[in-house]
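Quick one: this structure, given as structure tokens, is what I'll be asking you about.
Partial view: only certain chains, each at its native spot in the assembly.
By written order: A, B and C. Residues from 1 in each chain.
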């Protein structure tokens, strides 16, 4: 909405006061009563609204998927269960589901650009990493997966260095002591998004230990998202990748 | 060091085994005994080594500044006191100091490119914000400062929206309840680096409250650095800005 | 009990010493053995005793509902399960249950006065918000519900501003980073009761993050109740609303 243009139309009598007043309040979201869907979001930010499936009442979830699929043509949902997938699929047949990342999506074909690298410390971190990787792919990035390169066996990581340094952004996913981000941060030139995972036991406190490690990293160029928040990391990696390729 | 080239020279007899063996171990840092300076860092990553001044013994600090100033021509130091400034200035006369950000630097003229925005919630967050802003400027970014726009008076922030959305990266600096990053994250398209500050009292626990707020942000596109770590945020903003303008 | 009046009766011989002594100890509650019900509470404070259903042994729960329904005519219970509802309904047929708020109540018709607004950051916060809203309604307030207006999309909240400012008290319910209270606090003139919810994941620590955010709010006029304590917020909102309309 261009305020100047609108005011001009008011001045020229092309627009009534009431209409102008309305437009100033009129925000582009659809109110489903229980939720306010923001279809124009992808216009504004280049990203559609993402559905956090976990805990959503069944009826709402299906309606949200149908509404977004119809209007935007594509939907990205995270933390979906198999049951939710089957329910949504009945209403939106083109929906696809990946049980590792728990992503439930409706996708349109697109050309992928740039490069994001997603690394994990161990194999148990892969579900979070896949949430990040598939998010970045959904939003149009090429993704290089480099898994199980934890720093306790530093040669595994170093042997993959060449693949990592090419990326516009590296997502470093690790639980336990969470040191992966720091070592990668010392190897690459571009930003590293560190994702602590809740993988670990004992005093890992469901990811708190890895979170503190990453926040306190002595390497430059590392910023951190919430524990297990693969989606958030994939989103930021996409933002950075877009800046790099535009 | 090009391994292929070096191996070729060994094959052709141009390089002795001993020399090759040495080179494979020879890493490009200068060992001052008490510290290992990495002059080639700026070649590798585009960023020179930064000096964390706080707590450095006087004698070491001066030597490090002299060595970096001579070899790299410029030095960025953070968390410097006025006393450290005077001591360094005696040895490196071109050093300049800003008591707000506590940055002590030797700079060379350069053309700035791109745009980074640095916002604060309150006036007490300005020292951390200046550390971020001056770091980004040192590394070649244009910086837009937008201070005292905390979300308790949301109109102050909204009136600055146009200045914020233009930036390739926004640094959001806030203490107390730390909600600035979330609101900015909902307004802009590009990445937001959130910096919790230790500003606050009572149950702010020296920045822990703001850190948790930012890590748990419900907005997309926000990643977080350590409490009061303006330098880290300025560094990442520079990385992102470089990708955007290259 | 009027001490002066009682003493006068003793002086005048209308009341024996033993009776007077007894009255001084006699407090107006009914002792069921396992619990002490306070029927006169509504006389003293204008609020009947509320039943916290969760974890109450079945037999006790039914007895408590029956006793309160008979003597006070109405009962408010929170955190009730569907099973508890069915059990209570068998004994107290006029009991009604709302599975969203988990409120199980016996209500009498009444005229509602004043206005309380209840806002949520997201849709997942609605159960807690409904506990607050229905508590305020039970105690005689008009309630305006304004849901899913989280600060990551600040335009959604701002478009509802007019509805919010009219309330005598605003209840702000939010999980994750919990910034809703601060932004509302900056928009309204009347008190805001902030309710952190356990909605979130990763480092939200079951609502601790939102609690800290709200306690550290940089806005004026915000006070905080326990995590997920919708009932408590609805109660306080009622107290304030009553003062405003009396």
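In this section, a residue touches a chain if its C-beta (ideal position, glycine included) is under 8 Å from a C-beta of that chain, and two chains touch if they have at least 3 such contacts.
Since we're looking at a predicted model, the values are computed, not measured.
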Copy count for the complete homomeric assembly [3 present here]: 8
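Note that only the chains that are shown with their structure count from here on.
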Can you grab the rotation angle between chain A and chain C? Superpose on CA, round to the nearest 5°. 90
If you average the CA atoms of chain B and of chain C, how many Å lie between those two points? 49
Measuring centre to centre with CA averages, how many angstrom lie between chain A and chain B? 25
Can you list the residues of chain A that touch 2 or more other chains? 211, 226
Give every residue of chain B touching chain A within the complex, in rising order. 44-47, 50, 168, 188-191, 193, 211, 215-216, 220-226, 232-233, 235-236, 239-240, 243-244, 246
Show which residues of chain C lie in contact with chain A when the two form their complex. 123-124, 126, 147-149, 153, 155-156, 159, 201-204
Chain C-touching residues of chain A, taken from the complex the two chains share: 25, 27, 29, 34-36, 38, 54-56, 60, 196, 198, 207-208, 211, 226-229
